[in-house]
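A single protein chain has been removed from this complex, and every other one stays in its place.
Chain lettering (A and B) follows the sequence in which the chains are written, and residue indices restart at 1 in each chain.
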Amino acid sequence: MNLAKIKRVALAAVIAPMLTATASAYELVIPSTDYRTGPYAPNGIPFANGYSDYFTLINERDGGIEGVKIANPSCETAYNTKQGVECYEKLKDTPPSGALAFQPLSTGITYQLIPKATEDKIPVFSMGYGRTSAANGKIFPYVFNFPATYWDQATVFVQYIADQEGGMEYLKGKKIALVYHNSAYGKEPIRTLETMAEKYGYELQLLPVDHPGQEQKATWLQIRRERPDWVLMWGWGVMNQVAIKEAASIRYPMDHFIGVWWSGSENDVLPAGEEANGYLSGAFHAPGDDFPVHDDIKEYVYAKGKGKGDVDRIGEVLYNRGMVAAMWTVEAVRNAMKIHGTKEVRGEHVRDGFESLNVDEKRLEELGMKGFTYPVKITCENHTGPGKVALQQWDAKAKQWSIVTKFYEPLRDITGPLIKEDSEAYAKENNITPREC
Amino acid sequence: MLFFTETVISGLMAGVMYALVALGFVLIFKASGIFNFAQGVLALFAALALYDFMSPDGWAAALIGFPLPVPFAILATIGVMIALAWLIERLVLRHLVNQEGIILFMATIGLAYVLEGLGDILFGSDVKALDIGIPQGAHDYLFDQYGLYIEKLEMFAAATAAVLVTVLALFFQKTRTGRALRAVADDHQAALSVGISLRTIWVIVWSVAGIVALVAGIMWGSKSGVQFSLSLIALKALPVLILGGFTSVPGAIVGGLIIGVGEKVAEVYVGPYVGGAIENWFAYMLALVFLLFRPQGLFGEKIIERV
Partner (left out) sequence: MLYRETGQFKTSYQADQAIFPIAQDRWFILGVLAFSLFVMPFLVDDYLANAVLLPLLIYALAALGLNILIGYCGQLSLGTGGFMAVGAYSTYKLVTAYPDLNLIVIVLLSGLITAAVGVLFGLPSLRIKGFYLAVATLAAQFFLVWMFNKFGWFNNYNMTGQITMPDADLFGIQITGPGAQPGVKYLFCLGFVVIFALAAKNIVRGRVGREWMAIRDMDIAAEIIGIRPMFAKLSAFAVSSFYVGMAGALYFGVWLGSAEPVEAFDINQSFLVLFMVIVGGLGSIMGNFFGAAFILLLPLLLKNIMVDGFDIATVTAKHVEIMSLGALILFFLIVEPHGLARLWQITKEKLRLWPFPH
């Protein structure tokens, strides 16, 4: 690969139109390894648009991070691990700064990058996906999975269910079914839910669905037979749409059907039409486009014709998720500049930036995101932050998601030991000595 | 007992859905000996085109100013599929006459790639909710009166499949073209020597397979929304095909029903004991067991070998 070429393209794409005397030659390379093709493209596109648009906004409105422009080269992974590895190798040394952070956007790619990026000293920001036990910063110094993990989310769902049933003690004897994508991703919450089942006495029914999940008759027949009180879903891609439709067909009450945050976008509910009304899903940020930051994106990015997507689709759940991921990344870079007193930060500096990240209410308001998400503070040993999760509900008439609960605190007394156990097993298998925090 | 009935009925219905995909394979294999890997992508392409003609942002709307109503959109899609069949014959099949099965199989994979890319470029890769007015959800009367759950979409699919198979059977048995098709299926050279044009026949067969793909695309697309994953339904048709035989239209239907019922019953009654999600491999194991007794599939033509 000709590196000069990559540089030229990056330059042309991002700063050529803005090339002024004040722009310094140093650039902050934050690549997008996105997927706009393949079976998961419908979910990948809005996320990728949100992610890129936010960087464009920072460049256009603020002239970059502290005056240093962001270069955002992209590489298509098609949600495929092997192509993801190729993308990583291609982008990691992009001059001048080298890649500052990777957002791998798939469980498989994240697992690939954890050892590689640690070796190359580039932080991996797997926001709300990837390896849950990477929350243990002592063992995974270069991996960040804030603001919350799948396990946090599982505990929140159980708390929500308890709230609806009248309290934790009412969980006893209740039946909860988990419909999950039969892969590492889908299996994530099982241990947490099992541990909680032991503690609170509910009965857990596990129903795996094989990729791609277009045929779920057998799964939903079992739900019809067992009639669980609640159904949780860890789904992805076409599996979500079919599951919601099947649930509607067997007339399962939608407000007792809760999806993970990757099963709660417009794409997932729209094909089911009116019947999806009332379906719930997890969320760590708000849907909709009525925050000041969205106005800025429309003004500085789309009005100038620099948006990646369609202006009408700003504010979709996954668009906002891409945006919030970019926001935290930008804040981490800013923080790295502050800590190290240089504007020419590298991957390892940004890691420090992530590790002492503190985006509080005040900062969110400055960014035009007041109430968009909750404050996040990362420490050396806790790479997953507060882990709070709310539930959002689909209104099929208005075709709108809206947050319907408070942000629940996760039950860390349940997930904590599990994280410790899993991360220590990893450390032992790979001869990693945990660092001191 | 009621639940068992329900499982079996659901299995039958799912089987019909598989059979719809398998039918397309059978048609092409029968007439040209090609194992058409692109059948799934054809279904996706057809569904994408249909959605596009009906959508206000589609090509049809851009061209004539308003989106096509459902019947016209279907007709237009059929037109597209016929044009596609013609192109495929013209650009690919014509040059591959008399090649081995595996080479032709590979060619259809190349074709699948081309259509996949083309579909994405022309129609975009979002999930599209396809609604051509097919009823959906559980059948109300049966559900409320007897507590029996049958999906309306699938009843509709079953009826469509019945009509489709009848029409195909009539077409094959009663029309001149149909007889020519059967002649080609029996023996290419003999058919050629009595004056049947192989090229025309291939265009016709691929057009018919394209229309069957459209039906499959509509049914599956109404269920899950039209998106890339639709092309993966081809995998669901493989065990059906193998069980029913590559060359038999009734085989595709019966095979579909057996696979559908078999895998649903296995998943619901055996699955929970071994951890679930056994549907996929169970379908193949079932087909395998049948094959051990009838190596040419249930309805396949007996293989006669000469040395």
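The definition used in the following text is that a residue touches a chain if its C-beta (ideal position, glycine included) is under 8 Å from a C-beta of that chain, and two chains touch if they have at least 3 such contacts.
No experiment lies behind these values; they were computed from the predicted model shown.
Colleague: Given the contact definition stated above, which residue among A:191, A:306 or A:343 touches the chain not shown here?
Modeller: Answer from the full complex: A:191 touches the omitted chain.
Colleague: Based on the whole complex, identify which of A:36, A:174, A:217 or A:294 touches the chain you can't see.
Modeller: In the complete complex, the chain left out is touched by residue A:36.
Colleague: Write down which of B:82, B:196 or B:235 is the residue touching the left-out chain.
Modeller: Considering all chains, including the one not shown, the answer is B:235.
Colleague: Pick from B:70, B:118 or B:132: which residue touches the chain that isn't shown?
Modeller: Within the whole complex, the residue contacting the unshown chain is B:118.
Colleague: Could you tell which one of B:79, B:110 or B:135 touches the chain left off the display?
Modeller: In the full complex, the listed residue that touches the missing chain is B:110.
Colleague: Applying the definition given at the start, please give the residues of chain A touching the unseen chain.
Modeller: Chain A touches the chain not shown through residues 1-2, 5-6, 9, 12-13, 34, 36-37, 74-76, 78, 80-82, 85-86, 89-90, 92, 107-108, 111-112, 114-116, 118-119, 131-133, 182-184, 187-188, 191, 210-211, 418, 421-422, 425-426, 429-431.
Colleague: Mind listing the chain B residues that contact the chain we can't see here?
Modeller: Touch set of chain B with respect to the missing chain: 35, 91-92, 95-96, 99-103, 105-107, 109-118, 120-121, 235, 238-239, 242, 246, 274-275, 277-278, 280-281, 284-285, 287-288, 291-292, 295-297, 303, 305, 307.
One rule holds for everything that comes next: only the chains that are shown with their structure count from here on.
Colleague: Could you grab the centroid distance between chain A and chain B? Build each centroid from C-alpha atoms only and quote it in angstrom.
Modeller: Chain A and chain B have C-alpha centres separated by 37 Å.
Colleague: Which positions of chain A touch chain B when the two form their complex?
Modeller: On the chain A side, the touching residues are 36-39, 41-42, 45, 182, 206-210, 212, 214-215, 217-219, 221-222, 224-225, 237-238, 241-242, 245, 248-251, 267, 270-271, 273, 275.
Colleague: In the complex of these two chains, what residues of chain B are touching chain A?
Modeller: The contact residues of chain B facing chain A are 3, 6-7, 10-11, 13-14, 17, 120, 125-127, 129-131, 136-138, 143, 149, 151, 220, 223-225, 227-230, 232-233, 236, 263-264, 267-268, 271-272, 275-277, 279-280.
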